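This report concerns only the one structure given below.
Just one protein chain is left out here, and the rest sit where they should.
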Amino acid sequence: MQHRTEPVGDRANRSEKPMVGIVMGSDSDLPVMKEVLQVLESFDIPAEITVASAHRSPRRVAEYVRSANERGLKVIIAGAGGAAHLAGVLAAETNLPVIGVPIGSSPLGGWDALLATVQMPAGVPVATMAVGTAGAKNAAILAAQMLALTDAELQGRLRRHKEELADKVADRAKKVQEQLR
Amino acid sequence: MQHRTEPVGDRANRSEKPMVGIVMGSDSDLPVMKEVLQVLESFDIPAEITVASAHRSPRRVAEYVRSANERGLKVIIAGAGGAAHLAGVLAAETNLPVIGVPIGSSPLGGWDALLATVQMPAGVPVATMAVGTAGAKNAAILAAQMLALTDAELQGRLRRHKEELADKVADRAKKVQEQLR
Amino acid sequence: MQHRTEPVGDRANRSEKPMVGIVMGSDSDLPVMKEVLQVLESFDIPAEITVASAHRSPRRVAEYVRSANERGLKVIIAGAGGAAHLAGVLAAETNLPVIGVPIGSSPLGGWDALLATVQMPAGVPVATMAVGTAGAKNAAILAAQMLALTDAELQGRLRRHKEELADKVADRAKKVQEQLR
Amino acid sequence: MQHRTEPVGDRANRSEKPMVGIVMGSDSDLPVMKEVLQVLESFDIPAEITVASAHRSPRRVAEYVRSANERGLKVIIAGAGGAAHLAGVLAAETNLPVIGVPIGSSPLGGWDALLATVQMPAGVPVATMAVGTAGAKNAAILAAQMLALTDAELQGRLRRHKEELADKVADRAKKVQEQLR
Amino acid sequence: MQHRTEPVGDRANRSEKPMVGIVMGSDSDLPVMKEVLQVLESFDIPAEITVASAHRSPRRVAEYVRSANERGLKVIIAGAGGAAHLAGVLAAETNLPVIGVPIGSSPLGGWDALLATVQMPAGVPVATMAVGTAGAKNAAILAAQMLALTDAELQGRLRRHKEELADKVADRAKKVQEQLR
Amino acid sequence: MQHRTEPVGDRANRSEKPMVGIVMGSDSDLPVMKEVLQVLESFDIPAEITVASAHRSPRRVAEYVRSANERGLKVIIAGAGGAAHLAGVLAAETNLPVIGVPIGSSPLGGWDALLATVQMPAGVPVATMAVGTAGAKNAAILAAQMLALTDAELQGRLRRHKEELADKVADRAKKVQEQLR
Amino acid sequence: MQHRTEPVGDRANRSEKPMVGIVMGSDSDLPVMKEVLQVLESFDIPAEITVASAHRSPRRVAEYVRSANERGLKVIIAGAGGAAHLAGVLAAETNLPVIGVPIGSSPLGGWDALLATVQMPAGVPVATMAVGTAGAKNAAILAAQMLALTDAELQGRLRRHKEELADKVADRAKKVQEQLR
Partner (left out) sequence: MQHRTEPVGDRANRSEKPMVGIVMGSDSDLPVMKEVLQVLESFDIPAEITVASAHRSPRRVAEYVRSANERGLKVIIAGAGGAAHLAGVLAAETNLPVIGVPIGSSPLGGWDALLATVQMPAGVPVATMAVGTAGAKNAAILAAQMLALTDAELQGRLRRHKEELADKVADRAKKVQEQLR
């Protein structure tokens, strides 16, 4: 594994230079956000993952986004709950596409995280995903779709993924049939 | 303007080959969705715009998405209100990134369009924007950010746009001061 | 059981030609959607059940709805959670009555599925039921009511069902009395 | 026009025996509910319309539903706002399919009417439509779809309607193009 | 216990003529609604309790409300979940005060029952309580307050109840102190 | 008109001793709350009306509720918007039945007032009405129903009111027929 | 007026050193946020007001909060709409109390701004006020209450303000009486 000295932006997937940076507001978001890592891995996209809170460690977030630009990241994925400002704060500081994953960790069950992530003002978009695990997986796929715009091999992997999705549905349909027989 | 024979996917911005396709579920969404066109134009990104309803003209949507892949579109932006399925239906049929703009045109004021756009199942992401005009503008900027991943000139335009956003805020702050003096 | 070669639209109830087609967006919806099957069975209405996702397997859905028209189905019942587009996508492609069952499987607890199912645009109705099990049972009864419009025997079964509902309430009232005595 | 003596269930469309009964909870619902009448008329389906409140005139509602069964109505469409009980009360007393149109007339903007219409208990379905005008139009189309199950001519009209929906979208797309040129 | 022949409106508290009638839409509401009975008992107010569903047993409800008027009930308390129409249907048929207890038994967690109970149209009030157990207890106290308007002894019991509420708070405050010491 | 020296609890309806006290949190609630007065007047129930804010004039509210008990009021009706505490604060200090009318005067459109009025803890009920004008009218009718428990003449007026409600519906039904002919 | 060279944090109230800094996310928030200024003025508290967007001008916000600490501000009041991150971003960078005013400027009517302001994670509080004008006024009063902790004169002004609130209610009550007479 490549030697790293930066305090933020630690590597997760493989030894190549990371293309996608995953940030979560709290380590309690890990069970949801590691889905992002796994899906990126399945697409063979090098990624890094770290924890940085827009509210509890704003400097860490600022450093992260600056280094993200310098280190050549292509896409940033941010997951947070409650008044989920992380994706918005990152988007304010970079022109890389920022994907937001609202996490339902507060007593209001994800409504707060969804609205705080998606309702961005004109000028600063956050590509918002569904609340929770489904959103985390989709963040990885959307990142893959962006990177595939100029990567024919990745396009092929995405095509296979889409076929697998459909095949899996057909498989499940069969199992349902067998269960009900 | 370039001659076009296809029934769907008509051109809007300039004569070059469109890179972004804008689809709206109803022509009543035009006041919101033409903001997308204007922002793309300001970034000099060739785009096309059309109307296609996932529910009232599903074949038109299917044709559109197939031709989108063939015609070399890079990003699709879909705006719809109510049970807003348009972005999801397009995302189901392409691996291009699909950006969804929820429109608050039903009596439930945009909550329906937001949830129907953002809560996509694992496997098929829609990059969801804010409800209404802010979301429409941001859809164009997100598309620009995706295209800028491999277009240094566009990166420059995005940097200037970010500076202009900040400058405009400073300008407005001055005007507020003058108003209150 | 009748031999079937089609990949979609597998039979569930008895060997006669199915009159009602039940589709669910995911096999995880089965615990809710098998209630539809059981109620249809209690009305002696031949039915089929399968899995087909509007987003993960759009072609399967398209094939299903086309074959539904050809195979002489009379009513389609679709259950889905999250950005529940399944019923709407089916309704877009057929003039058979489509009944939608919103399923509370996402972190937003059914609000997303309800709005994505019920808020259909003018022109393409989905007969929306309550979220979850109650809605699944009612989908079957509504299908029976539609079929009973020209089936006097089924009308009789519906009358008996209504009487049984009332009798069961009276029974339960008695049990409550005994419990409290 | 056919002479009528019943106090409830007055005729609206043509002189034939009505097949669809439209009931609204208040005459203030007329601007929404007359859309039902117009769409039914466009399908050449004889209908009647009246006002009957589940809360302010329960006996009128009870008489209506009894006479509806006797007079050979095939489908009942009920529109109401607030704690919209009308459709549910009708469904409790008949085995005809009951279609509910929630109307956004209270200060809570239709959420109350939607939930009070759709969240029916197991045993007594109400086929719920979207809030407001879109829902009113769709109630008529759903009724047509039910009646078309045994009426080939009506099936033809529904097919043409679906084609017109698609054609109108294509037309609007053209107009949008012309507007933007 | 007094002999009863009526099919509905069975007695629960003591042998005297019941003053308060408690109705619930389903026997599954009993864990919530028996709180009403217990609080009425603590005020020494004779009451009866039964199950009657506005949707599954409308005639039972109609009979109940007619007999309620004849048998001299003073207040009716109705608890129901989902599209909770029970209180409204009773209020439509009587001029006795009707108190509604919304029960959070559907997947939408009580929002549907609350709105379907409280948003009654002008002319037909339902005195709506909080969702669930707190509401059930308060329904009994509100009934006691109404009956106390002309019953000085009951007024005394209500005064003592209010004092006990305050005493219990003071007691709990002490226990909290002891716990934290 | 009877001379009054008290600063709070001013008379509105006729010269007799008021039986119902109407309090509103702000004079901006008057357009809604004068509906209460008019309906009480139509039932010939003497009432008084005043303004007292639980938050801006807590002492006035405390004085009011104490004097209400002394002056022989039978029912208190409280209307307020936003974090509508008025009804709850009154209910905390009296054993008279307190009826709450939520008013949709804040930017959150009545949801805040509804929840702050209805979700009272066990021990202190507030009989909550619908948001806005319908709720205001119903507050008066519920008060009349309470007072009618021991007033046969008032019972007669309530019976006539119920008949008028039904007659008005029938009238409106006729007018709708004439309009559509 | 004192000369100022800083680009952010311009003065509004009088020439003394500002104690309260008011920031709004957009100049379109001015109609709401100038209420803060007026109430502070009525308490004779020197204040400054400016525009700075957490998303469109993050550096301006960062500079502002740094200079706020240096220039001796005591309280910061932030008003913003949509995914309202402004107050949270300020609170992340200072230990001064930060008061947040959610503004209902998005199509979701203030729910987004409320949740994005109030649902802050443990460690970084934002003192959240009501949505809109009421919240803006209260932000000023809360700031006054904080400053009054060590300012006896200001305590006196707050006492008078509380009395005036109560007096105004009594006045309005009189006017309502006169209107209704």
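Just so it is clear, A, B, C, D, E, F and G label the chains in written order, and each chain counts residues from 1 on its own.
The criterion applied here is as follows: contacts are C-beta pairs under 8 Å (C-beta built on N, C-alpha and C of every residue); 3 or more make two chains touch, one makes a residue touch a chain.
Everything numeric here is computed off the predicted structure, so don't read it as measured data.
Trainee: Among the chains in view, which touch the chain not shown?
Mentor: A, E, F, G
Trainee: Just one of A:V20, A:V51, A:I77 or A:L165 touches the chain that is missing; which is it?
Mentor: Only one listed residue reaches the unshown chain, and that is A:V51.
Trainee: One chain is left out of this view; which of G:A80, G:L108, G:L147 or G:A173 touches it in the full complex?
Mentor: G:L147
Trainee: Using the touch rule from the top, list residues of subunit A that touch the missing partner.
Mentor: 7-8, 10, 12, 26-27, 30, 34, 37, 49-53, 56-57, 59-60, 82-83, 106-109
Trainee: Identify the residues of subunit E touching the omitted chain, counting contacts across the whole complex.
Mentor: 104, 109-111, 114, 130-132, 134, 165-166, 168-170, 172-177, 179-181
Trainee: Write the list of subunit G residues that the hidden chain touches.
Mentor: 74, 95-97, 99, 114, 118-125, 127-131, 133-134, 137-139, 141-142, 145-150, 155, 158-159, 161-162, 165
Criterion: only the chains that are shown with their structure count from here on.
Trainee: Between A-G and D-F, which chain pair shares more contacting C-beta pairs?
Mentor: Answer by contact count: A-G.
Trainee: Report, in whole Å, the distance between the mean C-alpha point of subunit E and the mean C-alpha point of subunit G.
Mentor: Centre-to-centre distance between subunit E and subunit G: 45 Å.
Trainee: Distance from the CA centroid of subunit C to that of subunit D, rounded to the nearest Å?
Mentor: 21
Trainee: Taking the mean of the C-alpha atoms as each chain's centre, how many Å separate subunit A from subunit C?
Mentor: Taking the average C-alpha coordinate of subunit A and of subunit C, the gap between them is 36 Å.
Trainee: Of all residues in subunit C, which are in touch with two or more distinct other chains?
Mentor: 26, 53, 56, 82-83, 106, 108-109, 111, 114, 118-121, 123-124, 130-131, 134, 165
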